[in-house]
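The other protein chains are all here in position, but one chain of the complex has been omitted.
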Amino acid sequence: MQFDLVIRGGKIATASDVFEADVGIKDGIITALARDLQNAADVIDATGKLVLPGGIESHCHIAQESATGAMTSDDYYSGSVSAAFGGNSTIIPFAAQHRGQSVRDVMRIYDDRAAPNSVLDYSYHLIISDPTDKVIKEELPEAFAAGITSFKVFMTYDKLIVSDEQMLDILVTAREYGALTMVHAENNAMIKWMVGRLVDKGHTQARYHAVSHPEAAEVEAINRGISLASFVDAPLLIVHVSTDAGARRVAEARLNGQKIFGETCPQYLFLEASDLDRPDPEGTKFCCSPPLRNTETQKALWRHLQAGTFHLYSSDHAPYRFDETGKLSSGPNPPFNKVANGMPGIEMRAPLLFSEGVLKGRISLSTFVALTSTNAARLFGIHPKKGTIAIGSDADIAIWDPDETRVVTAQGMHDNMDYTPFEGWQVTGWPVTVLSRGKYVVHDGELKAKAGQGQFLKRAPFDTTGYTTELAGELNPASNFGAQIL
Amino acid sequence: MQFDLVIRGGKIATASDVFEADVGIKDGIITALARDLQNAADVIDATGKLVLPGGIESHCHIAQESATGAMTSDDYYSGSVSAAFGGNSTIIPFAAQHRGQSVRDVMRIYDDRAAPNSVLDYSYHLIISDPTDKVIKEELPEAFAAGITSFKVFMTYDKLIVSDEQMLDILVTAREYGALTMVHAENNAMIKWMVGRLVDKGHTQARYHAVSHPEAAEVEAINRGISLASFVDAPLLIVHVSTDAGARRVAEARLNGQKIFGETCPQYLFLEASDLDRPDPEGTKFCCSPPLRNTETQKALWRHLQAGTFHLYSSDHAPYRFDETGKLSSGPNPPFNKVANGMPGIEMRAPLLFSEGVLKGRISLSTFVALTSTNAARLFGIHPKKGTIAIGSDADIAIWDPDETRVVTAQGMHDNMDYTPFEGWQVTGWPVTVLSRGKYVVHDGELKAKAGQGQFLKRAPFDTTGYTTELAGELNPASNFGAQIL
Amino acid sequence: MQFDLVIRGGKIATASDVFEADVGIKDGIITALARDLQNAADVIDATGKLVLPGGIESHCHIAQESATGAMTSDDYYSGSVSAAFGGNSTIIPFAAQHRGQSVRDVMRIYDDRAAPNSVLDYSYHLIISDPTDKVIKEELPEAFAAGITSFKVFMTYDKLIVSDEQMLDILVTAREYGALTMVHAENNAMIKWMVGRLVDKGHTQARYHAVSHPEAAEVEAINRGISLASFVDAPLLIVHVSTDAGARRVAEARLNGQKIFGETCPQYLFLEASDLDRPDPEGTKFCCSPPLRNTETQKALWRHLQAGTFHLYSSDHAPYRFDETGKLSSGPNPPFNKVANGMPGIEMRAPLLFSEGVLKGRISLSTFVALTSTNAARLFGIHPKKGTIAIGSDADIAIWDPDETRVVTAQGMHDNMDYTPFEGWQVTGWPVTVLSRGKYVVHDGELKAKAGQGQFLKRAPFDTTGYTTELAGELNPASNFGAQIL
Partner (left out) sequence: MQFDLVIRGGKIATASDVFEADVGIKDGIITALARDLQNAADVIDATGKLVLPGGIESHCHIAQESATGAMTSDDYYSGSVSAAFGGNSTIIPFAAQHRGQSVRDVMRIYDDRAAPNSVLDYSYHLIISDPTDKVIKEELPEAFAAGITSFKVFMTYDKLIVSDEQMLDILVTAREYGALTMVHAENNAMIKWMVGRLVDKGHTQARYHAVSHPEAAEVEAINRGISLASFVDAPLLIVHVSTDAGARRVAEARLNGQKIFGETCPQYLFLEASDLDRPDPEGTKFCCSPPLRNTETQKALWRHLQAGTFHLYSSDHAPYRFDETGKLSSGPNPPFNKVANGMPGIEMRAPLLFSEGVLKGRISLSTFVALTSTNAARLFGIHPKKGTIAIGSDADIAIWDPDETRVVTAQGMHDNMDYTPFEGWQVTGWPVTVLSRGKYVVHDGELKAKAGQGQFLKRAPFDTTGYTTELAGELNPASNFGAQIL
């Protein structure tokens, strides 16, 4: 056997197994796992290192206008570079439809933004804010045929929100084609109502952002989203779950035979509402939605991570700079409701979980791989091409030094941001080399890839195992949908 | 690279991935996974076949006296042979302490029974019925040091039952050493009380076996077992869960940060209480404990299998022949309470789940591998030596023909039984070759192994990831145990 | 002591006690309870009879336009007469605001409808469909000051539905003034979506009415309503609960310190979805919303009645005749979605519960009194003037013959309807005399009252015991409302 590249002597981890072997790569594909592979054009010595599937960052906002119109600071170049330095080899940002906009146009626009720039392979989730008849009947099927097999909807934000009835239309269309629907679940009314009252009283500091987005708003919307999805027996992914009660609804729905999945994010595991108490405008750095919560909730989310409630752990990277282009666009000391929601994190996502989760014994290395890579590949239709180290898979590999300790600084990040919410954290375990289809993207702390090197990924339908047409609804007593009727 | 054996052209599945590759084996170890491996002393053509980790049957009764004194019909030879024909390469039966018996003696006795006879690698779970001070303080630590890292207790059966207080002693000892405790959870009082009343009224047909073991008895005992284990923050595996409410307690305990695991068995997924209605003594073939349940419960258990409630799917193989040595030992038409509890199934376990679960789209192939092999390896301390197909692992491999259909008959089984509860079932997908450490055990429908070929497995402690001493109890609010005090 | 009237020799029941005594009445007030009262201008011999507080029918539609514009067949005369023959002495129908209509006008209109006609004392619940700023800030406070201390909102019906945000405004206003909010909780989107699909497919028979209003729609909306009310720590009454899961949310909310109450109706305890299967148009008689459910749900609702989940049991009397003025207004065989929702029941409510509940031993006589009278008086601010037999209370009394058996017929009813859904039911226990403030309304099977004899009841605020301003939220962890902030 001849190899273009052999990674030698490392410890390989998949979502299931940890073992020592060399990895042989040929034409961008993993073609051999064995001890002592020879005949390599190039060799990486991974002795003492971990050889992991490259991370798949499936929840990030790149080159996207925010709900308030501002553009993220990261484009597909800086965003994918930062992702790569964080151990990722694939990104799946969003392609967002504005009201009145054709989905065809949306896809073209985002192709133009991504193709020339991304250093990593990529796809999009399609955000649907205007599910007209044409969108539902023509454009979503077209997008699906083009390999966009996940749609996202919002239950909040006036410019993005879809009604429950629209959500049913989207869910049932997704079900028909085999797409997975994702949802930002917060009750819009509770939030708007609270924001109005708070602002009326002059309570505009960052700390009131958390007050205005109560846990109850998330829990209600999660419950409603699950009700709608289960009613039509469609799968649903609740993104960025930030509450214990919300996470429990997700877990319990699965016990009831419903195909409900959950995701949480580093900010909910590592930060707290008290971070919003820093004197404004500093506190605005920590404004995101759902907002940061308290210590008890944080502990509960760790328990859910261990218990398997969440299939995904994503950054929700939403890079708005701490200047007039981003967080401070409405002034140097903006009221919380004029602050772009979100924080950067694409580069810190995996290292934080490794340091705090794996090294502190909270989760296993295989669970780490599942949460940062394999599960996303499965849920979003790119497994086993991506998300694992196996024969025939793309050689998308992150080599980690489990012993390296760094102190996090904004300067150390490779995104276009001027702050990181994790400034000063001491983190052990960092990716040192990242390969994409066998090619170096990051190596020895240097960027090795060129803009546009990433490829668009045509994704497969949502895996319907345990969910075939024949069985649909059989095990979901909540479904009154009745294929026999409709 | 030189190989003793190459398995060529098959589709490999692990608990995480499915991919096509050749498997290279040297000195009993998997040393290469690649396309087109050469230099093999022997080759198996696996084109069109599945190449899976050999099954690990971790709940079976072999060469063991029953609670009523009868010996199982299978010894370690017939039991391991039948297991092998069912796609297994490892068995973990029980070594059962009788009251008054030294654990050292128990281990010696079972070594004598297993070592000369087993064709598969094996270990034991130690059944503790008499946890004297000496057992707790000397013998369990010795057993643990010898590689017996799982203990089983019974909450029912007069000859085996331990009290709640004894169970706490065992749990906390297991916790100290890193052993996993398993429990047969049924409320003894409810059962005895019902049996007494039923027999008094002359209700002795097999169907009353189910009546005498109500779902409530299992649910109560599961709840109690979880309470005891969580109180001392010790892990606990609830075996043969047969109820929806019981399974929910297991799942919810994990959501609460408790290390509780669950197992179910083929009889609860494929058979029903109505099977007990067959005219006696035929109905007695279906007496097992917990008993068969109804259709609604069966559906619920499938949902739990999909939702991840259960980590294990085991046979609870308890082979008592349908004659005077077994089921009919107390007469040709025995009352239900004189019938040895249990049924055979070691050979049918995996094929049934493959046929009804994988091929009917209820679970994925990777989930099948996890449930029948990998999870047992993890929970019982033999992963990754066993339970996966990875570099460095033992070449314990089952090659399955996914297209072969057979009708199940007792004659077709390789155990020492004269009946199978699955007589007449049409099952598609069968293991055709089984390797143990690279050696043929079954091939082309023939037994290739010799008695005693199997080796004793010295097992590692229960994996405490997410459970280190430092973190113990941190995420389990139920624990009042207080390491700081005790 | 001198009395205008003495009721002699009966068995009196209150929500708490059952005892034998005479009732002495003077100037319309109960002035004495004792054995052998003398000096009475008039005497009713109640030997062998039950002397109960007159029923309070707090959920009925009288002289009200339906959501589809049709007027109920009952005006305040026939409606109150029918109520009286059913053992009631007080009615609290709805005064419904149309969009664009002033609440002042609504109140004037309904005063005009009720005052000249009602034979029973009455009040209204104010249905709010258009909560403009003026309504919220001026008109609701005015209505409240006028003694209208309960508001109703709809989460479904396009002409009535309020948004979640409007509902928060109403809830917080109700909280401020001490009014109780009532809610018709069904998810509008699920219903509309299903109706659309069913009608498209030609599934328009009455039986599809139930299909189009799935249990999930009610459960979702109940959960949402509770979330909104608890968020602002306002009390909420979920009317006509028809599902087990919905009822459980109500009960659990109270366990969590939330002031949530529930009501169910005779149709959900005595009728089933299978009644809709009668050949159309007969099935349309049984169209109501929420729809009739199945046997299992019916049993569960009885359990909730026993367990105290429901504080109220009301008729939801919605009298649309089975002719072109009512059920068949859109044709002789209308599609289910063109049928006015509702059924008559004001006269049968109490007798059905007495016959099936009290006489069959499911509930006690005191529970019957609580469910049909006392609890409504308490929740709606007219206790102890109404709803009990106590010194100083209005002499609103229903004398029941517990032994009389009748077969129910539409002809036997005193409403303006041409059918009853309970046609042919054999019912034991009937009110034979009804007094309002000591005056005969019904006696010896005859109507004794004149139109306009009933008086408007200025109601007190919702009883805030266990709910004072000081304590508000103290025991409701769900409230993030924060009086200290807002």
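Order of writing sets the labels: A, B and C. Residues in every chain begin at 1.
One rule holds for everything that comes next: contacts are C-beta pairs under 8 Å (C-beta built on N, C-alpha and C of every residue); 3 or more make two chains touch, one makes a residue touch a chain.
Since we're looking at a predicted model, the values are computed, not measured.
Among the chains on display, the ones the left-out chain touches in the entire complex are B, C.
Among B:Met1, B:Leu198 or B:Val339, only B:Leu198 touches the chain left out of the display.
Interface note: of C:Arg108, C:Lys134 or C:Lys299, the residue touching the hidden chain in the full complex is C:Lys299. Contact with the undisplayed chain is limited, among B:Asp42, B:Glu142 or B:Glu165, to B:Glu165.
Listed residues C:Lys159, C:Arg362 or C:His443: the one in touch with the omitted chain is C:Arg362.
In the complete assembly, the contact with the undisplayed chain comes from B:Ser230, out of B:Ser58, B:Asn88 or B:Ser230.
Interface residues of chain C with the unshown chain, by the touch rule above, are 1, 12, 14-21, 24, 31-36, 247-248, 251, 254-257, 299, 302-304, 306-309, 360-364, 366, 370, 374, 383-384, 388, 390-393, 463-468, 470-471, 474-475.
Remark: the residues of chain B touching the chain excluded from display are 163-165, 167-169, 187-190, 192-193, 197-198, 201, 203, 211, 214-217, 219-220, 223-224, 227-228, 230-231, 478, 480, 482, 485-486.
In the analysis below, only the chains that are shown with their structure count from here on.
A summary of chain positions shows that the Cα centroid lying nearest the centre of all protein Cα atoms is that of chain A.
Distances between chain centres, each the mean of the C-alpha atoms, put B farthest from chain C. A straight line joining the Cα centres of chain A and chain B is 37 Å long. Separating the centre of chain B from that of chain C, both taken as means of CA atoms, is a distance of 57 Å.
Computed from the mean C-alpha positions, the centre of chain A lies at a distance of 50 Å from the centre of chain C.
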